[in-house]
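Apart from one protein chain that is not included, each protein chain of the complex appears where it belongs.
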Amino acid sequence: MLKHTIQQAVKFSEVDSLRVVWHGHYVRYFEDGREAFGKKYGLGYLDIYQHNLAVPLIDLSVKFKKVLEYGDDAIIETRFVDSPAAKLIFEYTITSARHGHVVCTGQSTQVFMEPLSKELYITMPPFMEQWKKTWNITGA
Amino acid sequence: MLKHTIQQAVKFSEVDSLRVVWHGHYVRYFEDGREAFGKKYGLGYLDIYQHNLAVPLIDLSVKFKKVLEYGDDAIIETRFVDSPAAKLIFEYTITSARHGHVVCTGQSTQVFMEPLSKELYITMPPFMEQWKKTWNITGA
Amino acid sequence: MLKHTIQQAVKFSEVDSLRVVWHGHYVRYFEDGREAFGKKYGLGYLDIYQHNLAVPLIDLSVKFKKVLEYGDDAIIETRFVDSPAAKLIFEYTITSARHGHVVCTGQSTQVFMEPLSKELYITMPPFMEQWKKTWNITGA
Partner (left out) sequence: MLKHTIQQAVKFSEVDSLRVVWHGHYVRYFEDGREAFGKKYGLGYLDIYQHNLAVPLIDLSVKFKKVLEYGDDAIIETRFVDSPAAKLIFEYTITSARHGHVVCTGQSTQVFMEPLSKELYITMPPFMEQWKKTWNITGA
């Protein structure tokens, strides 16, 4: 399974009045993970734009397990989930660097869209087929 | 069904380089809706704090349907979903004021926690039972 | 002096671990004020875009006087500051609705830029001269 992990300090501005990371920031943490994954594996937004595609989210889910506090680091693991559908699916696990426990998990689904016409791809775009071959992803 | 609707302009800072509201902001829109619902029906964070309770999210899901652009207003409908469990469940529908179409939908689940001990309630807290009676919510 | 005032509730996500609005959010509050001013007086970003202009900030200053807490409303006053220079200058005063005291003040300066060439205007663009006439602003 193709995955990538980053670690980043919790910022003061991300912590709410209960002294824990505000839940909405995890959605950005997921994107932080996705962007780092994309940079590593050549699947970043800018790589995708070069193929005249945007990849808007259609679905997002988050399960919050434990809190994350200021002074701690978030370890964000992003995993590529292979699918035969014309979709880009990632799973996420955020762990507390200090305590080792899982803070939250999530999943996102993106589709391939031609930016100007806003038309969606029904089948996997050729560059994604090529990308999967490059990384030896042989299908679900 | 108990529900509340607010309308607010899309802010310049919420719009991304594709000229649409960045997906993560909808999580805040949901909280905007939830806070307005709470203010209307006496179920705001501050009302709940008065009963020595916090209500952290444990689950969140969003389905993105259409984009929302700068210059448009978001109409955010927040609906209370009754449940016999010791949970606070809301559903959301965000609509474009200009186009009338649904932009996204979502659902959130919160639990009742004693802030100091971090202990969760297994059964519905008494004040919530009372709150349901006040608003004639008779159970699922 | 041309000015406009809006009032908006402090959001839970804007409050930091010291239980007051995080200082960086006031920059967005200023833009909230500026956008509402623009909508009222026909000087919004979209109005300006119609004249093929963008108005990037070149200067921003904020003085923080008092804190603003969750449960309170921010009253944001935005004042147009006339200037013979090819600049768009606004002053801001944010007041606590509950306590009546000034929370912070600020000033921003924007310039007129042709979006594609990124060239700046040395003199006031014609549409701004017209806009000033419309609102009887006769010069500094």
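Think of it as A, B and C in the order they're written, each chain with its own count starting at 1.
Here is the rule we go by: a contact is a pair of C-beta atoms (placed from the backbone, for glycine too) under 8 Å apart; a residue touches a chain by one contact, two chains touch by 3 or more.
Since this is a predicted model, take the numbers as computed values, not measurements.
Of B:F12, B:Y49 or B:F127, it is B:F12 that touches the chain left out of the display. Within the entire complex, the positions of subunit C that touch the omitted partner chain are 18, 23-24, 27-28, 31, 54, 56-65, 67, 115. Taking the whole complex into account, subunit B touches the unshown chain at residues 12-13, 15-17, 19, 22, 24, 70.
Although one chain is not shown, part of subunit A still touches it, namely residues 9, 11-13, 28, 31-32, 35, 39, 45-46, 70-71.
Operating definition for what follows: only the chains that are shown with their structure count from here on.
With centres taken as mean C-alpha coordinates, the chain found closest to the middle of all protein C-alpha atoms is B. Between the CA-based centres of subunit B and subunit C the separation comes to 29 Å, rounded to the whole angstrom.
Measuring from the averaged C-alpha position of subunit A to that of subunit B gives a distance of 24 Å.
Mean C-alpha position of subunit A lies 35 Å from that of subunit C. Residue positions of subunit B touching 2 or more other chains, listed in rising order: 28, 31.
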